[in-house]
Structure formats: structure tokens, C-alpha cells
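Only a portion of the chains appears, each positioned as in the full assembly.
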């Protein structure tokens, strides 16, 4: 299941479409849109509602027998809680994108949007430890701009990516937002370096974990939670 | 305002009482209990509900004209969103405790509970950069155990703290949970090193920020959010 | 192609067998044994010959139209050169194992063998940046011991893994040697945490990169080399 933490169904469709091209033939991908929350996730406030939506969606997925999950929001909103809720593996698009870029290039750059979300990228870089191999850049566009495709952002993203190749010695580009899958092709052609789209990366990593019969450790950090949610105060 | 992300009012009272001893005479402390959510915050799932509760409480605080906030939960649940919601400064008890310990000792150790929450401490250590000066230890007790005082945990905490002094070369102890203020005195006496309680530390740091007329930067990461919350899907 | 940097064909068979269980149905796995070099890779000296063998094997693979490669030796011997030689992606079992463990657990431990190879694990931890989430342990057995299966090492590996769970707060175990695939099942049962086998992990990551049409960046570090090998002095 591709979990979109925001309520914009068109974005789920866009993301799902992009994910399908990377998924294996035996994989049945299901898109899920937040039933309630925010229509776009940019701020830390958005992330609070996004995390709640992710948790609800994963629980619904569990009831429906979903095998594995991808959190389709740069910053991996709600990922840790989702791991506690799911029997199967849960992969964030950000961590997947960073690990993928690290398999392809000595150094790389994240191009995200808008600038206020750079800290979300840095947070995952801290968690994964890849900060020494990456820089974070941003274009001045709201996430809402990419709900129905992102080709109109090609120029802005390409300009920032070129700056990363030149000034940061980056050798690959990570697209720092869900819904940018349609940029992969044209950007690869323009830049001639690998362009990593995190949802596709996360889908293949989730397939890989399932193929290895691996799921989240229950030893401590992601052990099943004692409480499932709100109780009367 | 001391923001307790869980719904247990007795814990708010305990925490508030501990905080008062450190607060200045001109400071009016208000305790706030989550109106809904979970009665204890330990898991990543709990943190999702805790963050939502923190955000709601800070908004209520804003309506009531609160000047500054302390997030009273080890792990600083909801802190980033709270910063976006509040006009005034917001300080997490974890970051405040770590910075305070760093002012007192070359190395220190966090003694938290239960073991599954160690990752929350490590997360704040990564954010603050103090991991090179600290270790994280835990006792096997649920947070629920400390809702009405924690003196019955003195033996377990003291044993783990002693191990930190001996094996980790720690020179101070950070109490890794709200509601442990009554342990500060006896533990200090037993161990003869500084024992830092994060809520008290955060209260004084919030007072300090207010005295300097400082509040959260609106430049990017904590700029006012465009969306305030759930919209119909 | 699963590239075994040593000359021991039985080890290639063992490794290939383990890898098949994780590979997708459409993937055709080919094992490759070093035509010359050393019968086991443990020392830094062994790695010199192992890297040469990896390069030769990848070149043969290129001639045969291989799509992607897995370097099946803990330490990822010869990986960087292999990336220059291959049109398609090349994944090391070590980096793949570490990234996989990071998707499953907040902290983990590598159990490798023999102790002299711990530095090879640490080197990949430095490159991947995951040192802050991992420890490295070793049992006192030569790699030669695992050429035809490793079940006789279960006790020793389990003991060291248990020490990692207890003393290092590890929540998953990475097997630090190729040829240990038959330990995954019994060890998982004994320890009740995820046990990651790097070759299987690397196979699924290579499949994933291929599914995304991604290959090594040619921007700088892994650009095609000007020289292909020995010239008369």
C-alpha cells in the first residue's frame, strides 16, 4: 500500500502511477489517501496531521491484509508509528531514496520543495547517517503545485540540480517530494546523472524485504504499542 | 504553560509541582493536560496522539495569551509543530535537560524508562549534537508508574545511574521522564553528582528566552503554517 | 550475477542457493567464482586479490550481457572498480545488509568472522554513515569454515548476537559473511529479531535498481576509467 498522508486524491493517483512502473509484476499496489487531515504536507503542523492519517491508513491496511507499506511523503511522516502498527515492513520514501542514491553515487543532493521543508530532509539524513554524502536544496514552490504532475517545475528543479552538481560535487539527484515521478525522465536526460524518485525506490525496497521474509524488529523501539489511541480524558 | 501530552491529570499535577520549585516568583505556571489522546506516552504510536494533543493545547494557550510553553514529555513530542503554533518560545524538556547537563559536566547519562523509549532520547541527542558526551540507559518500568510520584523507583534508577557513572564515565544524570522531580533530591544525595530534571530545566530556559525577548525563528523551518488542520477529504 | 571474489566454487554454490530464495521469479541468477586469487577473503591482502577477481568477473559478465551484479563478500571487496566496469548497477552485500537493517531496526549489530575482518565492516559503516546505529562483533572462526554451510556455527553466532541484543541495545542482527544464509532461519527463531543476510538483501536491491532503470552515476567518481588494466612497464 502506498500511503499518501494528505487528503488530495489526485496526488495519490499521480504517485501510484509513478510507483507502478517500478513495481514487480506480482505486486499488487494499492493507493491510500488520508481520510482526514491536510491537503498537503509541508509544515511541522501538517506532519502532525499527516502522521495521524498514516497511522489510520496503516490500520485500515492491516484489516485488509496488506503485506507492506510505503509512506509517500518526503520526510517520512508517521513512519515510526506505522512500523508499530503493521505486521509487515514499512518503508519511507525518503530513507529509500537516500539509500538508493548511496548505491549509485559517492555524493548526491536532495532537491526538495518548498525551502521550509529542508529540515525534514536533514532529519532523515541524520537518522540514516548520510549527511556526509549529501546536500539539501530547495525550490520556491508549494507541494500543492505537484498534485497533478510536475512537468511545469522541470526548469526550476533542473536549475537547482545543476547547481548541486557544480557547487556541491553531487553525482546524483534525489527528488525531494512525492508526485515528481514524471520529472525523472526529462531530468535524467538533461543532467545525465541518476535521478532517484523515492516512492519507486521504496516500493522496490518493500518488495525486497517481503521477498526476504523480513519485517520490523519488535525488540524495543518498534514493539507493539500498549495503547492504540485516544482514550477519554 | 507546562504541556503534558498525555491525558493523565495527576501526572500534570505532579509535573507542575516539580516545576514550581524552579520557576521565578514572577512566573505564573499553568499546567495543561491533553483533552484527548493517550494516558501515557511511550511508543511511537503514543507520540502521534501526544503531538496532536500538544498542538491543541498550545493553540488553546495562544487563545488564552500564554507567553511561553514547556513540552513535558521526554522525547519532546510535538515540539516542532508547537513552535509553529506559538507566538512565544517553546522548549522541550529533553533538549533543555541535555543542554543543562552539558553546562555542568563533561559527560552525562540519560536514565529513561521503559527501554523502548531509548530511541526517543537518542533522537534528541542527534538533534542537539550531544551524543558524543552522553549515553542512554533505561529501567524496565512503564511511564504509568510515575503518574503520582516516583520515589518507589529510586532503587532502580539509582542502580542504573551508578552503572552510568562507573561504566560510561558519566559525571551527571539526566532523568529521562517527566514526573521524576521527587527523585532529584534523594538521587543527588546518593550519587553526589548533578541530577537534571528536564521540566524544571525547560521552565528556567523558557523564562530566560522571554527575558531576552526571544522567540522561535519564522525564517523557514518554523514559519507559520499555511494549513491549521484537518479539512474534509 | 553473484560475484564471489574467492576461488572456492562450493561457496559460490552455497551463496547462490541462499540468494535464490529472495530473488524474484523473473530474475535469472548466475553465480561466478574467481578464476584465480585466494580461496577465502579475510585479510587486506586477500582483498587485493579479491578486488582483481571481482573486476575480471564483472568484465566477463559485461561480455555476457549481465544486467546487474552483487558483490558477495562482506567488506564489499572491489565494489568501486566493479561500478566503473559495469553498465548496470552493482550492489555490495555489506552496504545492502546495513541499509536493510536500518529499515527494520533503530539499532543493530554486525556479527562477522574472524575478528581481523571487523575493520572491513567498520569501513562500510563509515561509508554508509550508519556507525551511530550499529556495533560490530566477531566470532573466532575463519571464513573457510562456512564454505559448505554454516549451521555448525549457530551456537557461536547466537551467543555473540545475544550479547549484542543485551549489551549494545541492538534490535536486529546482520550476518557479517557470505555463506551464512542457512543461519537466518534458526537464528531468527532463537533471537526473535530480524536477521539480515547481505547477499539476499543485495539481490533484491539490485532487482529494485533495475526496475527503476537506475545505474551507477558516471559523473565523476565512477566515470568510465581511461585505463582498463596492466600495460607493460
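Annotations
Just so it is clear, A, B and C label the chains in written order, and each chain counts residues from 1 on its own.
The definition used in the following text is that contacts are C-beta pairs under 8 Å (C-beta built on N, C-alpha and C of every residue); 3 or more make two chains touch, one makes a residue touch a chain.
What you see is a predicted model, and the numbers here were worked out from it, not measured in a lab.
This homomeric assembly is drawn with 3 chains in place; in total, the structure file defines 6 copies of the chain.
FYI, only the chains that are shown with their structure count from here on.
The touch graph of the protein chains shown is complete. For the pair subunit B and subunit C, the CA-based superposition corresponds to a rotation of 120 degrees in steps of 5. Averaging Cα coordinates per chain places subunit A and subunit B 29 Å apart. Distance between chain centres (mean CA atoms), subunit B to subunit C: 42 Å.
Residue positions of subunit C touching 2 or more other chains: 106-107, 132, 169.
Residues 22-26, 89, 91, 95-96, 99-100, 102-107, 128-133, 165, 169-172, 192-194, 196-197, 200-201, 204-205, 207-209, 211-212, 214-222 of subunit C are the ones touching subunit A in the complex. Of all residues in subunit B, those touching subunit C in their complex are 115, 118-119, 122, 126, 131. Contact residues of subunit C toward subunit B in the complex are 106-107, 132, 169.
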